[in-house]
Every structure is written in structure tokens, then in C-alpha cells.
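With one protein chain withheld, the remaining protein chains of the complex are depicted in position.
Labels run A and B following the written order; every chain starts at residue 1.
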Amino acid sequence: MSRPLTLHPDRLLPADPTTRAAARTLYESVAKLPIVSPHGHTNPAWYAENQPFADPASLFIVPDHYVFRMLYSQGVKMEDLGVPRIDGGRIETDPRRIWRRFAENFHVLRGTPSAMWLAHAFHEVLGIDERLEAGNADAIYDHIDACLKRPEFRPRALFERFGIEVLSTTETPLDDLRHHRAIAASGWTGRVVTAFRPDIVCDPDMPRFHADVAELGRITGRDVASWDGYLAALADRRRYFIEYGGCTSTDHGHPTAFTADLPRHEAEALFRRIMAGDAAPDDVELFRGQMLTEMAAMSLVDGLVMQIHPGAMRSQNELVKRVFGEAKGDDWPSATDYVHDLKPLLDRFGNERDLTIILFTLDETTYSRELAPLAGHYPALKLGPAWWFHDSPEGIRRYREQVTETAGFYNTVGFNDDTRAFLSIPARHDVARRIDCGYLGRLVAEHRIDMDDALEVAHDLTYRLVKKAYRL
Amino acid sequence: MSRPLTLHPDRLLPADPTTRAAARTLYESVAKLPIVSPHGHTNPAWYAENQPFADPASLFIVPDHYVFRMLYSQGVKMEDLGVPRIDGGRIETDPRRIWRRFAENFHVLRGTPSAMWLAHAFHEVLGIDERLEAGNADAIYDHIDACLKRPEFRPRALFERFGIEVLSTTETPLDDLRHHRAIAASGWTGRVVTAFRPDIVCDPDMPRFHADVAELGRITGRDVASWDGYLAALADRRRYFIEYGGCTSTDHGHPTAFTADLPRHEAEALFRRIMAGDAAPDDVELFRGQMLTEMAAMSLVDGLVMQIHPGAMRSQNELVKRVFGEAKGDDWPSATDYVHDLKPLLDRFGNERDLTIILFTLDETTYSRELAPLAGHYPALKLGPAWWFHDSPEGIRRYREQVTETAGFYNTVGFNDDTRAFLSIPARHDVARRIDCGYLGRLVAEHRIDMDDALEVAHDLTYRLVKKAYRL
Partner (left out) sequence: MSRPLTLHPDRLLPADPTTRAAARTLYESVAKLPIVSPHGHTNPAWYAENQPFADPASLFIVPDHYVFRMLYSQGVKMEDLGVPRIDGGRIETDPRRIWRRFAENFHVLRGTPSAMWLAHAFHEVLGIDERLEAGNADAIYDHIDACLKRPEFRPRALFERFGIEVLSTTETPLDDLRHHRAIAASGWTGRVVTAFRPDIVCDPDMPRFHADVAELGRITGRDVASWDGYLAALADRRRYFIEYGGCTSTDHGHPTAFTADLPRHEAEALFRRIMAGDAAPDDVELFRGQMLTEMAAMSLVDGLVMQIHPGAMRSQNELVKRVFGEAKGDDWPSATDYVHDLKPLLDRFGNERDLTIILFTLDETTYSRELAPLAGHYPALKLGPAWWFHDSPEGIRRYREQVTETAGFYNTVGFNDDTRAFLSIPARHDVARRIDCGYLGRLVAEHRIDMDDALEVAHDLTYRLVKKAYRL
């Protein structure tokens, strides 16, 4: 006998009745607001081509590193979950068998946000009312598979059903934005914009850096062997992204928050060393840091909002990287220093009222110690929401508790789902709204804020701040 | 229509009814206890001269970096808030216009302790019953302005109304304590003492270090070119502070917690290098560290309690520092290491039962990892309360939750308001009492402490521990 899957209307709200009543009032006022998704990694081809999703396993398991990393940690082989090997070696290709393995191990996700996101997708989106387990794996597989073949489960229909007002994907400067152009040309009213993520041509540690810079030159017709030409090529592509992709933001995923502000001739000499493959040991980090400042300078010209996502050491499991490639759940946060690392950038541009730099962190210790004090002072700085491992009920709660008292609500920018898991988008936004309203409900119940003010703040956190910060 | 401003009698107490009832019982037992304010930055001239405060803007906005930093972060210019420029350049001088700008942006303080402190001062002290906003800015300005002209709003009357038993200001060794002497000579019964803060003559990075050391020599008649004379001059001024300022404590605001305990001849040689302007790169930090140990040695002789406030990188916004000067809301906490940095001092004096060293931190990660283990062992160490950015409801709660289990209650020293905002003093002490009683109320509700013991602890945290630790 299987166990019922339900979504309680008060889920994630604090249990104390006074607090819950306040939180519920707040949540009800924002629950149905449109979703603004200013940063994420869904595939724009989905919206351009509007093809059905293939099958339950390739929708929920194979691309979701939150899910397969946890199963891997418990001894399940990635091959058995259908994660492709670089060498094309044998892996499980039957989606139903992958699904069964997932179902057998579903309990290891208990207590994680993945469990909640999946519950929301299964129940709300797909109408499933039993908890997944070995015994009902096949029945649930069949149910989902049948759904996916129906028109109302195609990407555009779901986009509309989810109430997405605008959604950003993320592309590299080499992308021709064909999918965004196709969406625009299609007459579909869904708004899908791009974000400009230049790491592959700004971070010399990227595996194809030199080839990609050369390609950047080819696309733009600029002489990328020169510092001026390289910068001009980047500026060209930013303009292209604005014009053809509705782009309003850039994104920078550096290993640290280090920035530099070199005199022009030193920056130029550094660029030459990098391009000549003649870099000194610290040059790569220095170049990344200089490029953040260059990007900020361009943002002052073209108005793109700048996002910095620092502090992830990526693809750290040598075996997994060799066999399965990058981004396979083996990315580790490490201690991040914002106050020293950002100083060059902030000394140069921190006081600019027309610039917006949105900071993220994987190091929660920096919320109250560094990020909130910085954002509570510099006009150019705002704080992005709880990120990646911390995009979770406890993580979002800690973020509000540790950030608000020093940065206030108005130096934050609402929620990012930051996901490649399309069906989790409404779930993630719903979790954030519930936790934010739970936090505000506690402030109301503790008489730290009046309900009328809290209602305004809830609306701001859900809708207004993200639109304003991302210029959407 | 304006919105009502109220202060709920249960504000800041946990919402769960059982916990709130226990917290309320505890809070009621300490709510009316006198305020002991052992560390702060109010101006002793206020109590000496007892002149009226000038106007609402210069009382609440211009000097309060908590307030103007937040408005600055949201794009308001500091000039428009009346913050003086070093170059004497044009700024807003009409306090009413400053006040209006403040009122228009008041909502950005939601969720911050400043909002609560201001609500308390407006409602409790000034009798305002509407929330400040653009529409009532003038009316509230007029109300406050009229209050300030009345005798019961002069500094001494407020001091008495606030129930302050004793309050400490903070002066440099070059101060002649004229205000403290004037208070003593005036016959007024209010007790205002000083604290000895020697950073300007102990930290070679201070901008006027050499001139101030020379002045120290002039005042004391000591040969401050010699190590012995310099130390003797400092000991002289400590005695002067004790005799003429009722001083019971010193205060040290170093960038790190680094201490040193050099052999006499090395300390002397270091001093000579510093004075000769011939310091090696690490000498400045070494000298600061050595001076903490020298100050501890003097404390063993003269009985002054030692406060260490480490870990702030001050005045980090180059533009703001150049235009407006120091302490303009651009001070950043950074990661602080106590276990390695304090070892020389603790090896020398940590086991002294007659010495009290009170440690503060801006790095909350050290509460459970370093500070509580240290204070739970060394007889000389006590922990100061949550400081600066962390002097807030969530900050004080985290402090108790992270410190108590390893350091106990009895290695803490009650509350410091640490403020230059005179009207916020009762608000800040009230917040601390409420959060402490909320924490204790939770322990009672969870049957971790009995109510009779909790009542004793609440009294200790509010009144007895601070008097004992600061020898007041």
C-alpha cells in the first residue's frame, strides 16, 4: 500500500499559531503573483521549439545534479542513473530502469529541498497523489510519461501555466541567440531573455579559453590579439545580447571574489602575457579580477546589471571529471573573502548610483560579517538571494535572519531559481515566498514590524525588487 | 492618513504562548532595573553643559552612521543628509529639509534595529504616535523640535528619566577630562565616568600618531622618546583618568586580535624603529600587539578592566573618506582569529584572577568556535555582548545561543549600548533585556532551566554581571 502524497496549504510556515496566521496572510497576498525568474539555466531551445520532454528520467534525474549526487553518495553508480560517460561507455539507457533505481532510493532525499521540489512537481504539476517508492515506480513512470505526451505539458504551455512573466536563460558570448530570436519571431508572448556570461573568454583557466577568444574575434571581426580589440569585442557581444536577447544582466562565476583595478598599461601587459601563454602563477587570478572591473565599466555604459557568483571550486572529483565531465555534483564551496577581494572594484565603482552589482555567496559566514555591511553602504551593491546549496528552507531563513538587520530588505533583490530543472521553477519560487513570509510573519508576531508594512515588504520581496534590480 | 506607531508590551518576545509567558515573567522582573552603561560614545559635554539638543536632524540623522549609511546605500547623497564635507563644500543645512528626506526614505530601515530604536525614541521618549513618512514629516519635525526646547528634554533630565545609574564615555589619553571634572564639580548626582582609549598613541597607523605621542609627552612631562618614558606617560594618564574621570576600564580598537609578548629589549628596539619612522612592514602590527600586553600589565597594577574590540577594517570607502572623513558607515568586519592571535597575551596573563579582559567580536563564527571555549577556561577572560552590527534582536539571540553552552552565562558581562545616539540608550538596553529574557524563556519552556534559576540569571545578565565585570 503506497503512502499519500499531499502538499499542505501551510507547508513551510512556522508552526506557532500566531506566527502562522500572520505568515499565511502574507503568503496569500503574494502566492499568485507572477514569477519573475531573472537568472537560470533552462534551455532556450525548449521555448523556441516547444517539443515534448522525452521521458520521466531525462526530465527529472539525468540532468539534475542535486538528485544524482545524493544517490551517488549512497553508493548508486552514475552509469546506472543514465549519466553519460565522456568515452561513450556503457550506461543505463532504459529510462524506466533508471526511474526504478531512483524510486528505490527516493528516501535518501528526505529532508532536502530536492524532495520538496519533486513533491511539488509530482503533485501540483503532474497530479500524482502517492509518494514515490519501489512499489509504485512503474505506475508513476507511466503516468508522467503519458502527461509528457500531452500538449499541456509542452514547455510553452507549462511556462504559461506557471505564471512566468519573464525568465532569463544564460548564454556565453559565442552564442548566436538563435533560440531567443526564434522565440521573438514566433509570435509567442512568453518573455525569455538571455544573460551574458563571459567566463569562457574571461577566465584563462577555462579549458578552451584561447580557442574561444579566437572565436570571439571571428564573430565580431575585432582584433582580439589586442587588449582594445578584445574589450571592444566583448562590448559588441553585450550590445548584441541586449538587442537580440533582451539581455539586462551579466553573470560571472569566478572561483573567488578577487577584483583588480590595474592601470591601463599594466592591464594591457597582463592581457598580452595571458594570450601568449606566458602567464606568471598569479596572473590568471589577476586577469579574472581585472575583467570584473572591466565588465563593471562596460555596465556603466550599456546598463547591464552585473551578477557575481564567486566561491565555488568546481569539478573537484578527479575520477568523476575524467569519466563524466564537468558539473556532476562535485563542486565545493569554500571560504570567501569579500571585504578585501572586492575593494579595488568598490573603490572604483562602488559609489556609482547607475550601476548595480548583485553579489552571491556560498559561504554563509559572510552574510552578517561582510555582505550585509557592504550592501548596507555602497549604492552600487545589492545582495542576491541564498544560492545553490543554500536555496532551501533553512538556507533562505538563515539568509533573511543574518542579512536583514544590517542590509535591510531594500538592498536585496528577490528570488533567483537559478535552475536547469524546468518543472522545479514554481516549486522553488513557492518555497522562497513561504520562507520569506514566515520570516516576516515572525517579525509581525514579535511586534517588530506592523502587518501593513509587512504586506508591502512581502510584495517587494516577491515582485517589485527583482524587477527593479534586474531592470526587467 | 498616517499609520499608527505603537510599541507592543510583548514586542521582541517569542510568539509561542508558553515561551512568551515565561519570557514576560522574566522581562517584567528586570524591565525597570537601572541602566548600567559601561561603554559608549556619547559626548560628556552634554552632561557637563546640559544645553538643549539643537534640532531633530542633528539629533537623529547627521551623527548616526547606522541611519545615513542605509540611506546612502539606497542612493541618497550624504550631502543631502547634512553630513559635513571635509572641504567645507556645500551640503544641506536646513534641518527640516534633511528631516523630510529621511522621512521619505524611512521605509528602507524596516527590519533593522535602527527602526526599532527610533520607534522607541519617538514613541516612548517623545510621545509620537504616528509612523514617520513623507506626509507627516513636517508635523513630527515640529513636535520633536518643540520637545527639545523644553527643560525635560535636556541631557541631564533625560539621563535621569532613562534611569541611568552610571554611564561611561570614551576619551583619548590626551583628553583633559574637563567635562567629567565639570560634572563632578557641578553637584549633579548623575554618574558619568570615562574609559581610557589609547589607540591614537598606541597604533602607529593612526594619522596623527607621532604628533599625539609628542603631545602625550608634553602633558605628562615624560620623555616619550624612550620606551620607559612612553610607558610611564601612559601609566600617568591612566592614573589621571582614574582620579579625575572615575575611569574603571580601557578600550582597544585594533584591526585584528593580534598580541605579542616580546622580551624587553626587543620591545624597546621595536619602539625605537616605530618612533624613528623606520618600521619594517610587520612592525606596526607587532607594536599594536605588544601594546595590548603592556596595557594588560598596567591593568594588573591599576585595576582597569581591559576591553578589546578587534576586527574592524575602518573607513574603507576611499571616496567617502576623502570627502567626508572617518567613521561614515564604511567600516567592514573581517574574519578574526582569536586562538592564535591572543596566545601571547594569554600565556602571559590569561591565568590572572585579578585581571579582567573583555573580548568583543564582529565575526560571529568565533562565538562557538573560539570565544566561548577561551572564556570558559581562562580566569582573566570575559565575553562582551554582541557588538555593532550584531547589537540587534537576531544578533543578540545568536550570541546567547552560540556562547552560553560553552562559556555559560557567568563569563559574559551584560549589555553595552556602545552608542553616540543618546536617545537610543533606553531602547537598546530594552531590546537586550527582551532578547535575553526571550532566550531564557525558551530555556524555561523547554525545561532546560527552572524559572527560579532563570530569574536569578535574568537579574545577573541585566545588572549584576556588568557591575562586577566593569568594577562599577
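One rule holds for everything that comes next: contacts are C-beta pairs under 8 Å (C-beta built on N, C-alpha and C of every residue); 3 or more make two chains touch, one makes a residue touch a chain.
Quick caveat, the model's predicted, so the values are computed rather than measured.
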| item | value |
| --- | --- |
| Among B:Ala103, B:Ala372 or B:Ile396, the residue in touch with the chain that has been omitted | B:Ala372 |
| Identified contact with the non-displayed chain, of A:Gly82, A:Pro173, A:Pro344 or A:Gly395 | A:Gly395 |
| Of A:Asp363, A:Glu405, A:Asp418 or A:Glu446, the residue in touch with the unshown chain | A:Asp363 |
| Identified contact with the non-displayed chain, of B:Ala103, B:Leu158 or B:Val457 | B:Val457 |
| Chain B residues that touch the omitted chain in the full complex | 16, 18-19, 335, 337, 339-340, 343, 346-347, 350-351, 353, 365, 368-370, 372-379, 381, 401-402, 404-411, 442-443, 445-450, 452-453, 456-457 |
| Residues from chain A at the interface with the omitted partner, ascending | 3, 7-8, 10-17, 69-70, 72-75, 107-113, 116, 131, 313, 316-320, 329-335, 362-365, 389-390, 392-395 |
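Just so it is clear, only the chains that are shown with their structure count from here on.
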| item | value |
| --- | --- |
| Cα-centroid distance, chain A relative to chain B, in whole angstrom | 40 |
